[in-house]
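The complex appears here minus one protein chain, its other protein chains still in place.
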Amino acid sequence: MSAAAVEIRPPVWRRLFGFNALTAVLLGVGGWYLGWFIGHQVTGPSIDYFGDIDQNDISIFLGYFLGVGGFLIGLGFGVYPWARLRGYPPSLREKETEGVGRYFGLCTDHKVVGIQYLCGIGLFFFIGGLNAMLIRAELLSPTNHIFPPGQYLTLVGMHGTMMMGMMTSGILGPFANYFVPLMIGARRMAFPRIESLTFWLLMAAGAILTTTIFFGGFPTGWTGYEPLNDQANGGMDAYIVFFALVGISMCLLGLNMIATIVTMRAPGLTWSRLPIFCWGVVATSILNLLAAPVLIAVLAMAMLDRTAQTVFFNASGGGSPYLYQNLFWVFGHPEVYILALPGFAIVLELLPVFARKPLWGYRLAVAGLLGVTLLSFLVWQHHLFVSGINADLRPFYMLSTELISIPTGFTFICGLMTLWRGQIRFTVPMLFCLAWFFNFLIGGLSGVFLSDVPSDVTTHGSFFSMAHFHYTIMGGLVFTFFAAIYYWIPKMTGFQLNELLGKIHFWVMFLAFNSTFAPLFAVGFLGQPRRVVSYPAHLHFLNEWVSVSAFVLGASMLVFLYNFVYSLLFARIPAPANPWGSLSLEWQLPSPVPVHDFDRLPVISGEPYAYGEQGGPPIAAPAPAPAGGMS
Amino acid sequence: MRGPAGKLVGVAAGVAIAGVLIGFYISGYLVGNTTPFRPAAQGSASSPTVHLTLQTVAAVGPTLAPHPDWVSYLVRDDGGHWRRSTIFTLPANAVVHVTLYNFDGASGLRNPLLGRPTGLVGQELVDGKPLAVMPPDEPSHTFAVPALGVLVPIAPVADDAKNACGYAPCALSMAHRTVTFTFRTGKPGHYRWQCFVPCAAGFLYGFGGPMQTVGYMDGFLDVV
Amino acid sequence: MSSLADHGTEYGVVESEPPELLGRNLNSAAHLLASATAFFFLAFVFAYFYLRSLDNDHLWRPKHVDPSLTLGTLVMALTVASAVIVRLGLDDHRSGRRAQWRLKGAVALAAGVVAVVLQVVEWTTVGFGPADGGYASVFVGWTAFNVFFIVGTLVWLENLVATSIRYREIPSGAPAPGHASGDPGRMGHDIFDPLSLVRQGLEALSFYWTFLAGLGVVAWVILYLA
Partner (left out) sequence: MATPAIAGGGRPVSHGRRFLLLWLAACVVVTPLVAIFLGSAIPPGNGSEQATSQVFDNTLMLALLTPATLLVVVFLVYVLVSFRSRTTEVVDGPPIRGDSRIQVSWIAITSATVLFLAGFGTYELVQSGAGGGQGPDPAFQPPGHAKALDVQVIAQQWEFTYRYPAYGGVEVPHLVLPANTLVRLDVTSLDAIHSFWAFELGVKADANPGVDNVAYVTTKGPLTFDIHCAELCGLWHGYMFDTGQVVDSATFAGWIKKQRAYFAPVLKYLPPYAESYLPDPAKRAG
């Protein structure tokens, strides 16, 4: 509303009241104590062992649930449902305030949500990275311990859980929320409030996970295997609530993305003109939508085991730990492709821009993305080759697992052939994309060893598999995450990032990354199991080497942080509307993008990769007649 | 507060806050390190002798821990006070004489093999009588150092014993069993020791909480 | 270059969207939500058959673990009935019989609530605890989350019924803009004719509610008959 835009804003101290992050935190903490209190009232006398174990899981869970409820209400998520309950008509957008205030509350502008995601995810990404640094510090020596073994396991679990949980939205959160509507010529996501909800759920989840320390941490690593899960201290409850909230957020995010791309593409944007990044978002969202519910279900069972004393995973009570392993990996394997696929999409989206050529084999690339999506639901038991589950089926899972490398290969050939005879420009985003080829190649090929049962017998559960998935996830996701940042920040903020610092960041990160994880293949092959606090003495040198490289890797992140703060706060060099000369629709808009993106829904006249062809830009024109329903 | 100066202040403040938070965060993991206990060593440096006096209690009570209901080992320091420390710093190749007073009842072993004392110098004495093997339903705890091959099952206080000790501190006037044994610390190293009896009441398989927290039923032998 | 966005932030130019677009949103969302729900309950189906096939310690289903078939059937039947009534209400709405739709909507809502109440009654009288073996665990978990989803859908239904009751005298009692958006000062709706969305919402809801009732039938067959 123009009225909202021009109204006089009250002084800062007044604006601190109302629905915002501050209120949310206060209500969240209040809600936590309320739930804790209720839990004790309900269960204190009736269940005696809570006294013995000195922890009351029911009241911890209640505390977390009411805490999340209070947090969301404080952010203003209660207003709309309450109005609808009273029968008021639907509306799309919350009141949109100007200024920084809108970044600290419920905002229905997809661009605000994208930037919220970037900062929020970044925060927890750095916490997870800090955990990794502490882990490597502990592993500097096989015998001298910095942390008690229990706390070390909590560190390992925190690192894995934080990264696997938060980075699932690492690219979909910031970049899909921001750019999918711009790429498909829409003014919003299909469900703006749900879009904002997914972000704030993640923030609540991350905060909850960090509170695990107060309840004795959790010993299970990110997989949370039963029955250790049931045996663990109250910190396990934080893990369960964290992953359940992340699951809900993932599911809603995927739903929102698919609904948007299916129903809101601008006129003329046929499926065969859809930017490959949007295809990657669709593929990932399918996995989000279908895999996350299984995770929520299995965590619900674990919660019931810990509170209501059900015996889902208790072999002595009529349940089975195998049930947990199966259900968890039914989610868990699609999960790793939820982390990998956005990387593929970013690479394929950026290569044409910097090779100045059309995307090679567009249909093949799409087929690759969708093929991976389909196959990733059929391979979960390759995580259980030596567990004794359905041993007779191992040949099938070996085959299906290795089949995945075929659609993955599509991505490789399309990317590589896009470079062929191009005009390659080594900008910072391009460097990160090229690094992806090398990292994911190593990661993928080492995966072949793990997918092959005979060699999996040695490598399973060792540092080899750990090195493998760090090559695929960190080398695949995090590198492309930074590629996307360097590529799109000029559009998101209107300012350029410093190129020299960017290149320093890249080279330090790339070299340190490889010098960290390549030796870990050897460490695993030489017999060091994962998640150990002490290891054989003859592996001391390798572990020391890895630790030092890991610290350098951590330092490279500080270079990025410095660049980010310096360029956006101090240098503030305005970026041109289209610094990379991209043909994609989002770059045809001014930087930063106006609040309502398009005056009129554009009409798309071609796909965004027509480099080297006549009549490249503009690929879109404003609709001749006003879009329907102007008031 | 506009302009670069204001921004600089803001960034500096942000960095400071982040630093403090990170400090708190890391310290959150460091807590739980129980302070090591170093018993006095007699005899020659080549073959020293160490006396270690322990007790096991059904619950550490409100004075000793954040978890008053947890079962735990306690060690008697030179002042004769009972401390809750399970990290013992011992000299290498030492002969360690351990006297252990158990105030806890029977929990029972899951694996009866662990009722057989092993790795000791001489025999394990329960109330002065040598012990060959303890029936699986009896042990209340074990003192085990797998890397040294040491395993000592600990006899329980009868359930109907008079004047049983509910929680620490437990006086020797209360019902208890006395277990004495001797073992050798090998070459220098960092040996873990633990209890193998599922004695953590309320936890699944009796193996959570105090059974998985250094400072209660688990610890280290720092052999230097 | 930016002929696509000359007007910057002039809300007047860009506000208010055609309701059919939101209708498409809702429709696709209902189908996606249904598929996600299916995968959620698939986990419980898998748990049922997996634990049943393992029967660890012969504790899958001790003799005394036998929930009341009557109550279970009632819960299932009421859910299905509610879904059917909503479907009929949708037909009324399509053919303009708004009054009948409002009545049917209220009845469907009541039926759903009764189903939930009966489920709670069954839990309190079921005669076995969650710890009594694999079947007991699956029973408790599955029914609990079934109720969870039913309640959520009933809230959705309540929204539609409430809206159509509040604005039954259209056009006289037209809704003020911004009521629901936490923005009382808003001058125009950001949806062109928001009330026309009741129909599309009802179509989406009817699909999802029918689907959920179907899952309820599956649960009933597996938990009580199998």
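Annotations
Chains here go by letter, A, B and C, matching the order in which they are written, and residues are numbered from 1 within each.
FYI, a contact is a pair of C-beta atoms (placed from the backbone, for glycine too) under 8 Å apart; a residue touches a chain by one contact, two chains touch by 3 or more.
All values reported here derive from a predicted model rather than from experimental measurement.
Partner chains of the missing chain, restricted to those shown and counted over the full complex, are A, B, C.
Residue in contact with the omitted chain (choice from A:L27, A:V533, A:V593 or A:A620): A:V533.
In the complete complex, the residue from A:T210, A:S405, A:N498 or A:S605 that touches the missing chain is A:S405.
Among the residues A:L85, A:C119, A:V386 or A:A571, only A:V386 touches the chain that is left out of the figure. If you put the hidden chain back, the residue from B:Y29, B:F88 or B:F207 that touches it is B:F207. Along chain A, the points of touch with the absent chain fall at residues 49, 52, 149-150, 152-153, 219-221, 223, 225-228, 231, 309, 311, 314-317, 320-322, 355-364, 384-392, 394-395, 398-399, 402-403, 405-406, 409-410, 412-413, 416-417, 419-426, 434, 437-438, 441-442, 445, 448-449, 451-458, 460-462, 525-527, 529-536, 581, 583, 610-614, 616-617. In the full complex, chain C touches the hidden chain at residues 56-57, 131. One chain of the complex is left out; on chain B, the residues touching it are 107, 110-113, 115-116, 118, 132-133, 135-136, 146-147, 149, 151, 192, 194, 196, 198, 201-207, 211-214, 218.
Here, only the chains that are shown with their structure count from here on.
Summarising the inter-chain layout, the chain whose CA centre lies farthest from the centre of chain A is B. Chain B and chain C have centres, each the mean of its CA atoms, that are 54 Å apart. For the pair chain A and chain B, the distance between mean C-alpha positions equals 41 Å.
Not a single residue in chain C touches at least two other chains.
Residue positions of chain B touching 2 or more other chains: none. Those residues of chain C lying in contact with chain A across their complex are 1-19, 21-22, 24-25, 27-29, 32-33, 35-37, 39-44, 46-47, 50-51, 54-60, 129-131, 133-138, 140-141, 144-145, 155, 158-159, 162-167, 175, 177-183, 185-192, 194-195, 197, 201. Here chain A touches chain C in the complex through residues 1-5, 7, 19, 76, 79-81, 83-95, 187, 190-191, 251, 254-255, 258-259, 262-264, 289-294, 296-298, 300-301, 304-305, 308-312, 315-320, 322-323, 326-327, 330, 577-578, 588-590, 593-600, 602, 618, 620-622, 627-631, going by the rule given at the top. Of all residues in chain B, those touching chain A in their complex are 4, 7, 11, 22, 25-26, 28-33, 67-70, 189-190, 192, 200-205, 207-209, 212-215.
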